[in-house]
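Here the complex is missing one protein chain, while the rest keep their positions.
Chain lettering (A and B) follows the sequence in which the chains are written, and residue indices restart at 1 in each chain.
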Amino acid sequence: MAHSFARPRKSVTLTILMAGLVVYSLFPLWWLLMSATKPQELLSGSFGLLPAGEFALFANISEVLTHQDGIFVRWFGNTVVYVLAGAGGATLFAALGGYGLAKYRFRGRNAVFATVLGAVAVPGAALAVPTFLMFSELGLTNTMWSVILPTMVSPFGLYLMWVFASEAIPTELLEAARVDGAGEWRTFFTISLRLLAPGIVTVALFVIVATWNNYFLPLIMLSDKNLFPLAIGLASWNADATGVGATPVFHLVITGAVLTILPIVAVFLLLQRYWQSGLSAGGVKG
Amino acid sequence: MNDLKEEAPMSIKRNLTRSRRVAAAAAVTVLATTLAACGGGEPGSGEEPAEAASAEEIEAALEEGGTIDFWTWTPQAQKQIDAFEKAYPNMTVNLTDTQGAEDHNTALQNAISAGSGIPDVAQLEYQSVPQFQLPGQLTDLTAYGFGDHEALYTPSTWGAVSQNGGIWGLPQDSGPMALFYNADVFEEHDLVVPETWDEYVEQARKLKEADPDKAMINDDGNGAGGVTSMIWQAGGKPFQVDGDTVTVDLADEGTQKWAEMYQQFIDEELASDIPGWTDEWYQALADGTIASIVVGAWMPGVLESGAPDGSGKWRVAPMPTYDGTPVNAENGGSTEVVPEGSDDKLLAAGFLQWLNADPESIKVFMETGGFPATVAELESEEFLGFESEYFGGQKINEVLAGGAENVVEGWQYLPWQSYANSIFSDTVGQAYLDKTSLLDGLAAWQEENVRYGTEQGFTVNG
Partner (left out) sequence: MAGTGTPVLGRRPPSLRVSAAGWSFVAPFLVVFAFAFIAPVIYSLYLSLFRDQLMGGNQFVGFANYSAAFTDPKFWDGAGRVLLFLAVQVPIMLFVALVAALAIDSGRLFGKRFTRIALFVPYAVPGVVAVLMWGFMYGERIGMVGWLNDAVGSQVLAPFTKEWILVAIGNIVTWEFVGYNMLILYAALRTVPGELYEAAALDGANQWRVISAVKLPALRGALIIATIFSIIGSFQLFNEPSILQSLAPTLISSSYTPNMYAYNLSFTGRQINYAATVAIVMGVLTAVIAYVVQLRGTRRED
């Protein structure tokens, strides 16, 4: 704990003020949860913040999982693939690269720094259209790679890992390992990796969220429904409710949204301890 | 009304190309060769004539069999294919459901530019035919004797597939316009079913006075498809295409006639503005908040599925006119085409012919809610005598088919109609939003179209 002096008195005013903010943050989610318990026809007719009609949550969930031959399950699987390969790759490359930049001096290091730092300021979405144009020339669009490859690059992750590695790994420790005759990569895996863990978890979580929620990139790249991640899949169900010959499935969109949010929130809560220490120790301190 | 849009507004866009040449230089070379092959890009003139084949030869090829790829978003397609494969057991048709016109066009365009993955048969809205036909991307089916089928179809749909000296497909369906109205609301407020637009405006005022929560029509300002059809009915011919010369005149007599009439709805706030084709819109149709809609003949099926609670309330009447003389326009509707890049045009033509000319296929199409383009079906007792439960037992097809007879001829769409429609709400739509002059909005739309057309290498008058 950073400050351990006399515990300040609790403030009711402040608590009420913050409670307002908490309500603002949570009531849309409450609305979502309540809506997920309603059948399609009651969604618009009933008051949003209270349950109405029969309790249809489980019926809705089973319909989500079976609608259009269970494509939701497939989207879920795709999302997991994109997260494991894309976010996993991004985290790995950022950890290696950040470590390399922090702990070694080599020719061209400054150039790498400058390029990567410049890249942090380039909006990812501004890059998405050019990337799409290039990928379409290469015949990569509408493949899983078209989503995975761009996801694997996280200049900000690299930056974060660099800051973290500079702080968390004493250079003396590496020197000691070298004296013992350990190779650079072996040192990395046996000593540095463990010290980098909180930073890695932090970067991983932010890249995972970004990937889990990514909309623009897969929207551009993918046309085959079977390759969609959850975010695009839900949007396409939402679009099904609009148009000629529309089949409104808002109850599925809503229940599907709940099912999409749950895993990511769970991951966050479970790993809370790690990413918070990672954030405070390295990420934003500088 | 005018909620017409080709499909869902928030559709997932398709990727541009599957695989184009990696090296730019190569791409340029290929492009140059392709263009040379199409007569230096001179539109409509350069398609290599398809190798002629007689009906017997087509039949023989289908008997022998093969595989073709078919892109469509028609809900009835799979059932039609099943019937086709039963009739020709050696044929296999791979269906790709492209979900909707907008995505479909993009994907098709990309496949064609890429030169790979091109389907053998593809659906196209009538309005999208020119944008593929002009750059020489469609097969002229004249050589397969498709000219013989002319008598099968209504003149307006036939006109849409046969232009610029070729036959580019066979009509699948049609959408002559009609007035759909909620009889309960009409009865409650003592409204009469209008025959002219003046009467229509009159009834709209009456309804607004009686119940401000209801509106005679709905218009979200995003309905390019509906507006072009209304201009069509008013006798406007704002788009004229002749090779690579395009005339855009969104201030011609017919267009002005429509704008003047329709301006009343805007100025007097007689239209509600619920976003079209959304759930809210369907509910408003079901509960009488929107009392009527002027739209294509394919609407009954849409109402039945989208607004089931409106069952029994709705009726159909002929589209209102300006002076009492029945005049109509098409709204929506599609054809199937054979892209130039198809690798088996003979089979493709054979399938297309069966799909849209064979009575058995058309029967399957109609059984599942399609509105035909063939005269025989439109005139058949069974079709005309059908009493729709949703429409309180009314013989709706009598009214709808009647509309098909009065469609104004000579209408043309822009070679870039889907782009034009995509910027409709940015321009004309603003007039609805700001309650300003439709003519100003049309002028803005005109300007954008002239700019775009010029950028795309057309000679644009306007």
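Everything that follows uses one rule, which is that a residue touches a chain if its C-beta (ideal position, glycine included) is under 8 Å from a C-beta of that chain, and two chains touch if they have at least 3 such contacts.
Small disclaimer: the values here were computed from a predicted structure and weren't measured.
Undergrad: Pick from A:57, A:80 or A:112: which residue touches the chain that isn't shown?
TA: Of all options in A:57, A:80 or A:112, contact with the hidden chain holds for A:112.
Undergrad: Sort through A:82, A:164 or A:188 and give me the one touching the missing partner chain.
TA: In the complete complex, the chain left out is touched by residue A:188.
Undergrad: In the complete complex, the non-displayed chain touches which residues of chain A?
TA: 1-12, 14-15, 17-19, 21-22, 24-26, 28-29, 31-32, 35, 44-45, 47-49, 89, 92-94, 96-97, 99-101, 103-106, 108-110, 112-127, 129-134, 137, 149-150, 152-153, 155, 158-159, 163, 166, 171-172, 174-175, 178, 184-185, 188, 209, 212-213, 215-216, 220, 230-232, 234-235, 238-239, 242, 250, 253, 257, 260-261, 264-265, 268-269, 272, 276, 279-281, 283-286
Undergrad: Footprint of the hidden chain on chain B, which residues?
TA: Against the missing chain, chain B presents residues 8-10, 13-14, 16, 24, 27-28, 31-32, 35, 41, 43, 102, 106, 109, 131, 134-135, 220-222, 244, 274-275, 278, 280, 283-284, 415-416, 418-419, 422-423, 425-426, 429-430, 432-434, 452, 455-458.
One rule holds for everything that comes next: only the chains that are shown with their structure count from here on.
Undergrad: Need the CA-centroid distance for the pair chain A / chain B, whole Å please.
TA: Comparing mean C-alpha positions, chain B is 42 Å from chain A.
Undergrad: Where on chain B does chain A make contact in their complex?
TA: Touching chain A from chain B are residues 5, 7-22, 27, 75, 100, 103, 107, 110, 114, 277-280, 282-283, 298, 301-302, 305-306, 332.
Undergrad: Going by the contact rule at the top, pick out the chain A residues touching chain B in the complex.
TA: Those residues of chain A that touch chain B are 44, 132-133, 136-139, 141-142, 219-223, 232, 235-236, 238-248, 250.
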